[in-house]
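Encoded as structure tokens, here's the structure I'll be asking about.
Yeah, one chain of the complex is gone here, protein chain that is, but the others are all in their spots.
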Amino acid sequence: MSAVDLAATKPADVAARTGRTGIRARTARIATGALIALLLLPFVPVLLWSVTRGWFYPAILPPALDLAAWGVVGSPESGIPAAVLRSVGIALGATVLSMLIGVPAGRALGLHAFPGRRWVEALVLAPLVVPPLAVAMGLHAVFLRLGLAGTATGVMIVHLIPTLPYVVLVSASVFSRFDPRVEDQARTLGASRLQVLRHVTVPMLAPGLAVAALFAFLVSWSQYGLTLLVGGGQVPTMPLILNQYVTAGRSDVAAAIALLTVLPGLVALVLSARILARASRRDGEGGR
Amino acid sequence: MPIRFLLSTGLVAAALAAPAAAETVSLPDAALTSAPFETITAAARGQTVNFFLWGGDDRINAYVAGPLAATLKDRYGITLNRIGVADTAEVVNQVLSEKEAGIDAGGAVDLVWINGENFRTLKSGGLLLCGYAEGLPNARHVDWTDPSIANDFGTPVEGCEVPWSRAQFAMAYDSARTPEPPATLAAFLAWVKANPGRFTYAAPPDFNGSAFIRHVFMYAAGGPEALGGPFDQARFDAVAEKAFGILTDLEPFLWREGATYPTDIAQLNALFANSEVDFTFNYEPTVFGAGVEDGRFPPTTRSFAFDDGTLANTSYVAIPFNAAHKAAALVVANHLISPEEQLRKADPAVWGMATALDLDTLPPDAAEAFRALPRHPAVIDGEALADRAMPELSADWLDAIEAGWLRTVGR
Partner (left out) sequence: MTDVVLEGLTKTYAGASAAAVAAVDLVLASGTLTTLVGPSGCGKSTVLKLIAGLLPPSAGRVLIGGRSMADVPPERRGAVLMGQDHGLFPHMTVEANVGFGLRMRGVDPAAIRRRAGEMLDLVRLSGFETRRPSALSGGQAQRVALARALVVDPAVLLLDEPLSDLDPELRLEMRDLIRSAQRATGITTLFVTHDREEAVAVADRTAVMLAGRIAQQGRPDAVFERPATRAVAAFFGIGNILDARFDGRTAVTALGCLALAADPPPGADAVVIRPERIGVAAEGAAASGGNRCAATVVDLGYRGTHVVATFRADPVTLTAAISSPIAAGLQPGDRVRLHLPAEALHPVTD
């Protein structure tokens, strides 16, 4: 409500109204704050652990600041900087591959009804229902013979098992909400094929497909079992290294690695939330 | 999606997909065990050794990836590739799956830090290179007749692995909380009953928890001699009743009245560090020093061994049957048991793990250097440990005891 509106309203009215909206706004703010706190709270001890050592019960606060864990994380001997790059590379590669395969598949599922479509859908969903490790066990033997086991490429390919279903499902829903007739209308309004792609198709599909890509990235990024199995330990990604330190009880280094591991997740979360918020503002209520 | 993004990720993918440098020289297995070591060293030059080892200690990681790798590079032209694992069983599975897939050469694992059950699995499956160990030039510093070297948890080594380090079981306590720890296992059991809730142990199959249970087992048997040799059901049954009786009686006095046990040693360490219990233990007492240094244990942590004896074991490095770079793996294994490298590893500032060498075979000044190594105050004196050393039981005994514990105590 603008100042002009307020000035034009009777004082009592204003008081009542701002009172009500004030309470509602405050409730909303408190709820949002609580949610954020709930999400971030677990990270507080993790953050503290990563910058301290020798922090024992019953001490409430860490005894001293100590950045040794971050030193370990940053040192080339620990292999962690290389693992970050490796994880990013594998996750990006798996994302690109699963988008290349999954988006056309999702488009077919979302736009066209064809015989056997339910079967295809079930097949696409299967990796989410069947434990991926069960599939990967068989794949591992094949990968070994192909020389893909123990390689980053092999790991990237095996990550497609869990990433593809997400990409296919998300892009199927993106395309099912996309009406290709809009492209026709844009053409007749004077847009060339390229202009339609640039001004209509891509802006309409991009947010949904970006979310699909983010899903693929995060799913690949957080893989543990498949990476261990097909990588044979030779492709140490962040979750593998994290596990090494967790099992060893090194909570300081583990915490530092955990923060590094969670970081892209948080970035992706914020990004996708923004993308989705933009999309929902666009779709709004009453939209189709 | 912008073209540029596609391109750049494509490049990353291509870079990751690029195959490792092609194999250069390879010697047949027979030559590896018979050829003069100079030939092997020459063949090894330029090779990369994939060294799989537990990766949960940043000091070990730093040592292997740092000074050790640098020396191997300088001296032999070998690139040491440290591959950390959370559990050595993962490496065993890797070699097993390669065997099943028919990968008889060019396997992923060149060298693995191993002992006990994992060694027995690989050896009994014929999945290790054997017959070379005693022929390594530095093998002359190893006492191969020492039963604790010649047998790895009861499995004869038979030239299938090279000893790297020794370890002995020790108890740790916080001298600020427990000024006078009990000296014998009997006294310790009495202490636990007198201080309810102040002790617990990690449940098998945790490696260290299982070792603690074996101490009780040997105590019940009246000493390690009663359990020596191959597994015998009758002897086991005779001891088991008493041993598990002791542990069952102890249960109400344990942390949370024994309703639950820590599932791994890291949990027990955390309980100890946070003053929930007063003792922890480890098969590798240098861990206590390292733990104080990296903040896992209070600075007042000290360690001790029971007077009635403490288990000792040796850990080794082994080369799988299908290792891609056997010559280089042999050179690395040989270098690992050089007095110079053993001394560096035994330095608490580096790692602090006890040497696997027989100091009597070394020149006096070299032996003296080992004896003169500083000791972390949290770590029990090596000689105090060695005096009380008991040989490990064979793997069959070990399995039976773990299974028995799960059946009777840990239901």
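When the chains are written out, they are named A and B in that same order, and each has its own residue count from 1.
Here, a contact is a pair of C-beta atoms (placed from the backbone, for glycine too) under 8 Å apart; a residue touches a chain by one contact, two chains touch by 3 or more.
For clarity, every value in this text was computed on a predicted model and none was experimentally measured.
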{"item": "Chains shown that the absent chain touches, full complex", "value": "A"}
{"item": "Option touching the unshown chain, where A:Leu128, A:Ala191, A:Val262 or A:Leu276 are the choices", "value": "A:Ala191"}
{"item": "Touching residue (missing chain; options A:Arg24, A:His199 or A:Arg274)", "value": "A:His199"}
{"item": "Interface with the unshown chain - residue positions in chain A", "value": "179, 181-182, 184-192, 195, 199-200, 203-204, 281-288"}
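The rule is simple: only the chains that are shown with their structure count from here on.
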{"item": "Whole-Å gap separating chain A and chain B, where each centre is the average of the chain's CA atoms", "value": "39"}
{"item": "Of chain B, residues touching chain A in the complex", "value": "1, 6, 9-10, 12-13, 15-17, 19, 50, 52, 54-58, 61-62, 64-66, 82-87, 90-91, 94, 97-98, 100-103, 108-109, 264-267, 269-270, 273-276, 294-299"}
{"item": "Of chain A, residues touching chain B in the complex", "value": "52-58, 66, 68, 72, 75-79, 86, 88-90, 92-93, 95-97, 99, 140-141, 144-145, 147, 149-153, 156, 209, 213, 228, 232-234, 236, 240-241, 243-253"}
